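Missing here: one protein chain of the complex. Every other protein chain is in place.
Let's look at subunit A:
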Amino acid sequence: MAFVTANWNPLGDAFYRKIELYEMGWNLKDGLRDCLVAAAPYGGPIALLKAHNRCSPSARPQLEIFSSSGLPLASFPWKSGVVKQLGWTVSDDLLCVQEDGTVLVYDLLGGFKRHFSMGNEVSQSQVLETKIFHSPYGTGVAILTGALRFTLATNIDDIKLRRLPEVPGLQGAPSCWAVLTQDRQSKVLVANGSHLFVLDNTACTPVTPPGLSPQASSIVHMCVSFSYKYLALLTDSGHVWMGTSNLKFVLLLFSCRCRRPKSQQPSAVVMWDGLLLVVGECKETIQYHLDDDSILVPELDGVRIISGTHHELLQEVPGACEEIFKIASMAPGALLLEAHKEYEAASFGKCFLSNFPPEQFVSMCRDLRVLNAVRDYTVGIPLSHTQFKQMTIQVLIDRLVYRKLYPLAIEVCRYLKTPEYQGVSRVLKYWACYKVCVCVYLFTPLLYSNILYFVLFLQLLFNKVALNLSKLTPYCMPSCMLVYTVVMYLKNELNRGDFFMMLRNQPVALSLYKQFCKHQEQDTLKDLFNQDDDHEELGNFYVKASYKEQRLEARIAHLQSAVDEYYKAKNEFSAKTTEDEMRLLRFQRKLEEEKGEQLVGFSLHDTMTTLLSVGLHKHAEQLYKDFRVPDKRFWWLRLKALAEKEDWEELEKFSKSKKSPIGYLPFVEVCIKHHNKYEARKYVSKVTLEQKVKAHLAVGDVEGAAEAAIERRNESEIGTVLSRCSATTDHLLVERLNRAKATVAKK
């Protein structure tokens, strides 16, 4: 603790310090030499690509992505074209700009997301240099083409290519250039020798930085601060100029980055081989020696220095730290530190602070714990408090989510008491999203649990990202609607073959989709059955289709298809039945044409009835034989048809044609039904003994019924007859019956 200030170097009124963040976990053979390196700001990931070997273009370099602590996140051989530049977007996606102007986008775990082109002009004249920058609109790409023209896209998520005007007098590549964002517009600042131009959409304007030493012949480097507020120029005469438009500085050489500390003076960091210089307003410098090839990553309040082995942060000592460690400081922080020294717990120091609200202490402690957690080696997001406040908790959580550190993200949300819809719910949403994407069994495991998140995921897919979470209640839809929704989405996303294959493994989804198709897309249904070789269902499908057809030919054609399918399904019964149906239809049509009777669509039974009723007995007979109608039913049919026509003569003839397979009671009953007692009586004698009583009663012959019942000595029949007798008129009969009943009962 005592040595906290040991590495503080004064520069003007402020102190600078260089602290080690990590010892890098990677194991690079040649350090960072000959590598394309891109490190994302805010402690983001680092991408490395070995420079292309021009001699053997077939050699495939490895693209590697590491966390800030050097832990590998992804690694894959680069198979596409020559990469000119790597860079990171604001949402931690890796951009790889190729020579031909194609930009490939990967996520930070190396998953390919998409690609886009920077336009024809770029691909024809090739990329000379490129810069990736962040504007208020998002992440942008600026390209200097072989034709020495600039092409710019300010937001890669909504690409609008802009070709900037020509720079006058430009013969070869400019000595240096940078992208500025001013007045909500992205501009390019180009140095050609000692001339400086600002390029915007419409014009190329020469500018002269005030006070730039006139002996400077050429500007060799320029750099824009993290916040675009400041600019640093380095000339071949070794001067550094720095300012927005009116600040001046002078010094030395090579690669240069610039940054803007939170308070006090602007200062620039210049790296030069093994030497690092911090240049301040006061014309003083601090020098550091670097042992290794390093790159500089500008941050909001400092510069990160990444070498093959180490990762350091060079920053102006924040005011708060300064106050703590300043000699004889009585600042609250200093008191807390003192308390910590004495009692080994800083919170004891709170009682020494009068008039100081504790909330700040609590929230600061929380923030620091979170920062320590994410700075942990295994996570590798080194953030200063200033950066954390700037990037906001939401973004930090997003970053954790991008790294698939869901549990940590949830912990952080809970710990910081982030509102549910911004915090835990959101993380779970992404988690579900991820799970769903990797989940082969798309439906079953997620069907009922976490439905909310599933729904959210779907809404994301439906481009409803800006959803109002608070409105959604859990389980906001029935499970099946959910499955439907997924199915519909996938239907649009996948090609048909894949889609059907996917459905095949999802019985629930499949049956629901079939339901949907039944109502909405008949043809798809057919394809589905086809794919599954479900001949039975295909047969059913054609049968159904046949009923939708008005034209008989089409109807029969469908039925023929059904027959074929039923045979394939080895369903002989259905096939034969459907063949019968076709036969019947043809017969009906033929007869319609010949006799003008409306028949098509009738059942076999109704057809025969109609034929009999109009006297076409022969044709009815033919059907009876052809379709092997059971005798019994045909007798019933004829009986009813003749009675309907009241053709009693024909009926009698028919009854005598041969022995009735249905007995003669139906004859009696049908005649009675048509109110012809006279005819009915004719058949009573033919009725079998068992049915005699019924027959007699049917024609109203109570006495006959009584005779029959007594003869048969059947108690229940006697009872039935008794119930039909009236005590007054059939007095004698009742007595007889009662006597008979008594005798039967005795036995």
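In the analysis below, contacts are C-beta pairs under 8 Å (C-beta built on N, C-alpha and C of every residue); 3 or more make two chains touch, one makes a residue touch a chain; residues count from 1.
The working rule: contacts and distances are computed from a predicted model.
**Student:** As a check of understanding, state which of "Transcription initiation factor TFIID subunit 6", "Origin recognition complex subunit 3", "Guanine nucleotide-binding protein G(I)/G(S)/G(T) subunit beta-3-like" or "Vacuolar protein sorting-associated protein 33A" is the UniProt name of the chain not shown.
**Tutor:** "Vacuolar protein sorting-associated protein 33A"
**Student:** Decide which residue listed in A:Asp580, A:Glu621, A:Glu650 or A:Glu707 touches the omitted chain of the complex.
**Tutor:** Considering all chains, including the one not shown, the answer is A:Asp580.
**Student:** Quick one: which of A:Arg633, A:Lys686, A:Arg712 or A:Arg736 touches the chain that's been left out?
**Tutor:** Of these options, the touching residue for the absent chain is A:Arg633.
**Student:** Check the options A:Arg366, A:Lys544, A:His617 or A:Lys645 and report the residue that touches the missing chain.
**Tutor:** A:Lys544
**Student:** Of A:Ser511, A:Ser657, A:Thr729 or A:Thr743, which residue touches the hidden chain?
**Tutor:** The single option touching the absent chain is A:Ser511.
**Student:** What residues on subunit A make contact with the chain left out of this view?
**Tutor:** 448-450, 455, 458-459, 462, 474-481, 484-485, 488, 507-508, 511-512, 514-516, 519-520, 540, 543-544, 547-548, 573-574, 577-578, 580-581, 584, 602-606, 627, 629-630, 632-633, 636-637, 640, 662
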